[in-house]
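Working notes for the structure below.
In this view, the complex is presented without one of its protein chains, the others remaining in place.
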Amino acid sequence: MTQTVEPTHRQLGMTDSEFDSVVRILGREPRPAELAMYSVMWSEHCSYKSSRRHLGRFPTEAPWVVVGPGENAGVVDIGDGWLAALRIESHNHPSYVEPHQGAATGVGGILRDVFTMGARPIGLWDQIRFGPLDEPKNRYLFGGVVSGIADYGNAVGVPTVGGEIGFDPCYSGNPLVNVMCLGILKRDQLVLGTAGTPGTVAVLLGNSTGRDGIGGASVLASASFDNESREKRPSVQVGDPFEEKKLIEACLELYTKGLVVGVQDLGAAGLSCATSEPAGRAGVGMEVDLDAVHVREPEMTAPELLMSESQERMMAFVDAANVEQVLEVADKWEIDSAVIGVVRAGDTLTIRHKGEVVAEIPAASLADDAPLYDRPRARPSELDDVWATEPRLPDDLDLADAVLRLLDDPAIGSSAWVHEQYDHMLFLNTIVGPGADGSLLRVKGTNKGLAVSTDGNGRLCQLDPRRGGARLVFEAALNVAVIGAEPMALVDNLNFGNPEKPEVMWQFVESVAGISEACESLGVPVVGGNVSFYNETEGVDIYPTPVVGLLGLADPVPNEPPRIDRAEEGMEIWEIGPEPTASLAGSSAERIVLGTLTGRPTAPDPEVARQVIGLVRELAHTVPVLHDVSDGGLAVAIAEICIASEVGATIELGDPSLLFSEDPHRVVAVFEHGAVEPPGDIARRIGTVGGVALTLGDATIDIATATDAYREAIPRRMTS
Amino acid sequence: MRVRIEITRRPEIADPQGTTIRRALADLGHEQVERVRVDRVIHLDIAGDDRSAIESQANEMCRQVLANPVLEDFSVEVLG
Partner (left out) sequence: MRTAVVQFPGTNCEHDVVEAVTALGGSAELVWHRDTDLSDFDGAILPGGFAHGDYLRTGAIARFSPVMTEVFRLADSGAPVLGICNGFQILCEAGLLPGALIANRDLAFICRLVEVEVADTDTVLTRTATVGQRIRIPLNSYEGNWVDPTRRGRVVLRYVDDPNGSQQQAAAVANDRGNVVGVMPHPERAIHDFLGSSDGNLLLEGFLHSLAPA
């Protein structure tokens, strides 16, 4: 048998026509280091070549947007001289290969995106999804991801204050790990990823460079998984939160002292990206000497140095006169530093190694000339049949038993097993922490608070990616409204299957449209995002799972923000929002009771959404309990209030379909009789707090039993 | 029989702990230390007297659970 050797560009994941583009740009065959740089920068992960065309659909402008998409993080003005920086990113594939380190380095990466902007990171949120916990492999992945987030986040000293956990068989071979970070900075400390003007010096700060994750961006995040991936994986990146902590403090000191012109973090594509992007943005060229880079391993080649994804590294661009001071700050914080390059006029990025030029390319071409694909799209043919099949609960359903089964579901039950492993209190800002609808952090020295909700729902989006995408935005907006905040800016993490399949591409474009329409109707700009394609295993795609992270501003912070543990005997229970339909399409009850996924989710109504959000935001200042109706519908929302408040309730409604419906724009409010008078057209009294049981029509559930199911949902599975 | 298993970080994988300890040793005057690597040692007492069977069993345990093949190498020694 004859062995055919793949040409190098194909081994690096590049198509023949992409290779031809490189030859055209350079006017010659690329050198090995040049080919390496183009291959990582033009990978799906770095170039967004399949998605870029569609991301322009997002509304990105508002008077308070300071930095929109395209930089390391989005930045908005929250008043009083403060800005907030936010970003979300996925680490799905690395977390499958090595869950602990994959999740840990995901946290490290998103932190760098935020402190690159001049901000101090003040909160992290994790959106994590796995296959069912009855499979040992999924328990291993879940446990590893949680411990990785805990080890890194706790030690680096940034509190993890919220997030969401989901389980579905579609994530068994491809877990989702999305991390969002929020930072704050004074207005005059904003730093951009620019290389500055000719003469500016490039200083590499932080960890030494090793062969970590060589080709990670292109190999791991831009291709499908199969059983061979364990063999062909690149060496896994290991996170060092201690190094990152020192790097954060050193960078913040550099910003305070005004010592940097621009900063770029080293993430995917490492030095290739951290040299070409800032130079491209500034419209300048650059000379880089790879021999100056501090390395961990001997004998590294130029392509390896340029592609390495070693963690905890930053590139600072510094006026020549300030270099000594920058190196002193690095020394004080006990991090390594090296002057590795200088900015030149023109547009050429010249890289030398061992005295020879190994790359000489137009700096901007790595980003600007990246391929752009308009991949074919097709609406899945089976969708009409799916929509026509409305899920129906059996007539003889045991309602009490069904409620207990929902409470015992690890996606619905208490997340304490997870969030008590995370430091969620550091910095003394956490007014509302993990386990609530949204999180609320105070902004010290002001009356303001920053609220964040992260939301995803692959089932809704599988059934209808447009409605599903829109409903995520409305749900997140309601989640920040219940703690008194007005929606302000959104970041998204678009987790999808293989974009080379027309159905996946259709799902993607529909989701983007749904998210865009909802954002437009609420006046919320999208300030950044991330796309993760190729989330498939053995040819089976995950459900389309866009995740949104919504930032809201509470001004002022309610004196006593509503909490679900403040219901008391005798209080009234109200439902605020439209009357639900009996639709269970995509709901948790459909998943848990019926085990199906059919029907068409109820359409959101932007007009009603705005009305409810406005009303709820006002109520947040007076009402003790407000709780968003989402997974498990009214039944679960009220059960959660009862469990947290250690008291029963009586609800007149006994129709399981209405109790489990997850129709949008609804909130449960609990308050003393007459304390507030919600408008009758959008609110109705549905019950009373009291006793030791939850009564739903004819069904009765003992609160102690419900509490046990809810609290043990995750621990009992993880310790079995 | 007693089995000694040494689990070492693969050489190309970063070892933040080793790096930090080397720095601390240098601070205390031990500048001549060039590299520190923190490894793990596990001792097992396994019933039986078939050395090669025990050795292959221990190797299997390393592959299954004791070592993380993504990050670590291991070596097995039957001490007798």
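For clarity, chains are labelled A and B in written order, and residue numbers in each chain start from 1.
Rule of thumb we're sticking to: a residue touches a chain if its C-beta (ideal position, glycine included) is under 8 Å from a C-beta of that chain, and two chains touch if they have at least 3 such contacts.
Just so it is clear, the structure is predicted and the values come from calculations on it, not from any experiment.
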Inset, instruction - Could you list, sorted by label, every displayed chain in contact with the chain left out? - result: A, B
Inset, instruction - Please pick, from A:32, A:59 or A:157, the residue that touches the omitted chain in the full complex. - result: A:157
Inset, instruction - Determine which one of A:421, A:596 or A:650 touches the chain that has been left out. - result: A:421
Inset, instruction - Have a look at A:334, A:384 or A:401 and name the one touching the chain we're not showing. - result: A:334
Legend entry - Sites on chain B contacted by the missing partner chain, in the whole complex: 16-17, 20-21, 24, 27-28, 38
Legend entry - chain A residues touching the omitted chain (full complex): 150, 154-157, 240-243, 245-246, 332-334, 416, 419-428, 430-431, 442
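The rule we apply is simple: only the chains that are shown with their structure count from here on.
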Legend entry - Of all residues in chain B, those that touch chain A in their complex: 10-16, 19-20, 23, 68, 70-71
Inset, instruction - Spell out the residues on chain A that touch chain B in their complex, using ranges where they run on. - result: 97-98, 101, 207, 210-212, 233, 235-240, 242-243, 296-297, 310-311, 334
